[in-house]
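Here the complex is missing a single protein chain, while all its other protein chains stay put.
Chains: A and B, in written order; residue numbering restarts at 1 for each.
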Amino acid sequence: MSEIWQGLTAAFWLIVSLDADLVEITLRSLQVTLTAVVIACLLGMPLGTWLAIQRFRYRRTVIALLNALMGLPPVVVGLIVYLMLSRSGPLGALNLIFTPTAMIVAQVVIVTPLIASIAHQAVREIWSDYHDLLISLNASKPQRMLTLLMDSRRALLTAALAGFGRAIGEVGAIMIVGGNIDHVSRVLTTAIALETSKGNFALALGLGFVLIGLAIAVNLGIHALGRTEREGRW
Amino acid sequence: MNSILPLSVRGASVKRRGKTIVGPVDLDLAGQGMTIVMGPNGAGKTTLLRMLHGLARQSGGSMTWNQPLAQAQMRQAFVFQTPVVLRRSVRDNIAFPLILRGVARKQARTQADHWAARVGLAGMLRRPAAVLSGGETQKLALARALIREPELLFLDEPTANLDGRSMREIETILTEAMHEGTRIVMATHNIGQARRLASDVIFLYRGRVHERNQAVAFFDCPETTEAAAFINGDIVE
Partner (left out) sequence: MKHLILACVIAVAGLAAHADALRLAVTTSFSNSGLSDILLPEIAADLDLQVQMLVVGTGQALRLGRAGDVDAILVHSRAAEEAFVAEGYATHRREIMYNDFVLIGPAADPARVREADGIGDALARVARTAAVFVSRGDDSGTHRRELSLWTQADVDTETADPAWYRAAGAGMGTTLNVAVGMNGYVLSDRASWLNFANKSDLEILFQGDPALYNQYAYLPIDPARYPHVKNDLANKLEDWLVSDKAQAMIGAYSIDGQTLFVPNATKDGKATDG
């Protein structure tokens, strides 16, 4: 128990003193995760929307598959991405292994099914409401997709924040593809894993509290920007 | 500009799971005025309107417009019984059909303001459409339908759930639109409303056009027993 208190104290001093290492790994955590979430949104949201409105033969199978991918163990994703990006792997010439870019790739793979799934569910509900109206107004398919995306924006924001939460706390995949190299690919979660393995529980907890605080700050910021919880707004 | 009417319907029907909901129907739609589609609940009024507008899949027969189908689809509008509002402001809801057409946002919004004023929603322009009452929502749907100045306007029981005042306001707007040249086809089970508004009446019974006549003739001398019973206010099964 005393370690939890020590952890809080450690977190406090790290932040207040703007510890250089802490700042570096925090910025890198944000850089990797935010980039991955943005890419995952760009991939997942149109995919989820398209699946909601386009009828085709194996649609139900694809949707089930997408939902199942949400449960993909990050470590497995990390392993597969490592094998792809390894110097002796198919994409080795890109020289991406053990860089933050490799970590972004792994996190995109992990987070995209999550965002696509939530987006799909949200859009599906709005589509069943808007279906007749949009057809009556002769909206083209791209117009329908844009309208649905636009009007689902609150739910899509939730999807993006869910993706962010998943990615910022992820450690298994980025440990493998990033290598947790000091000053190159070390982020908050991998640093926590390292300190834990060295028995430095107080420091590990401290970093953990910083991570939680970061996630809360990002969420609050997004909600403030989006001005949710105002009268009658969606 | 060439009109999309007359519309000529021959033997058209809508089937679902082997059961015929509407049809076969032979129908001509032309000229001016307001056609009221009447009939007991379950007669297929909604399905008939949806079929004519292209929302229900036609299972047989033909529908021939005076223009190619693509043009015909652009010059119609539909007001649903429970209109759907988009998750936006009232103004953006009304402007939406124009935006879809490619009209510039500013111009679309100006026209939306004009139409909102016509239906009496001028004070609600910037409010989110979700806060509107039932009557206000119907007016929004009407403005949204009329903003494209359609040649043909379908309405499915637009005042079914409204109070007297809202009903009167909407009937006034519809009459104005009709006088401005919009051809209107409206389903209702309110006999008084039909008497007030109809130029001609289509009486629908068990999915088929049971009787069709000019309004005065229909109400004074209905030709079929079912129509007479219905006008009388009896239950028609």
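Just so it is clear, a contact is a pair of C-beta atoms (placed from the backbone, for glycine too) under 8 Å apart; a residue touches a chain by one contact, two chains touch by 3 or more.
The shown structure was predicted, so the numbers you read here are calculated from the model rather than taken from an experiment.
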{"item": "Among shown chains, those touching the left-out chain", "value": "A"}
{"item": "Of A:2, A:17, A:61 or A:197, the residue in touch with the unshown chain", "value": "A:197"}
{"item": "Touching residue (missing chain; options A:35, A:143 or A:158)", "value": "A:35"}
{"item": "Among A:49, A:99 or A:147, residue touching the chain not depicted", "value": "A:99"}
{"item": "Among A:87, A:153 or A:223, the residue in touch with the chain that has been omitted", "value": "A:87"}
{"item": "Sites on chain A contacted by the missing partner chain, in the whole complex", "value": "31, 35, 38-39, 86-89, 92, 96-101, 104, 179-184, 194, 196-201"}
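We take it that only the chains that are shown with their structure count from here on.
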{"item": "Residue ranges of chain A touching chain B (in the complex, touch as defined)", "value": "126, 129-130, 132-133, 135-139, 143, 147, 151, 232-234"}
{"item": "For the chain B and chain A complex, residues of the former touching the latter", "value": "53-55, 73-74, 77-78, 80, 83-84, 86-88, 96-97, 100, 127-128, 130-131"}
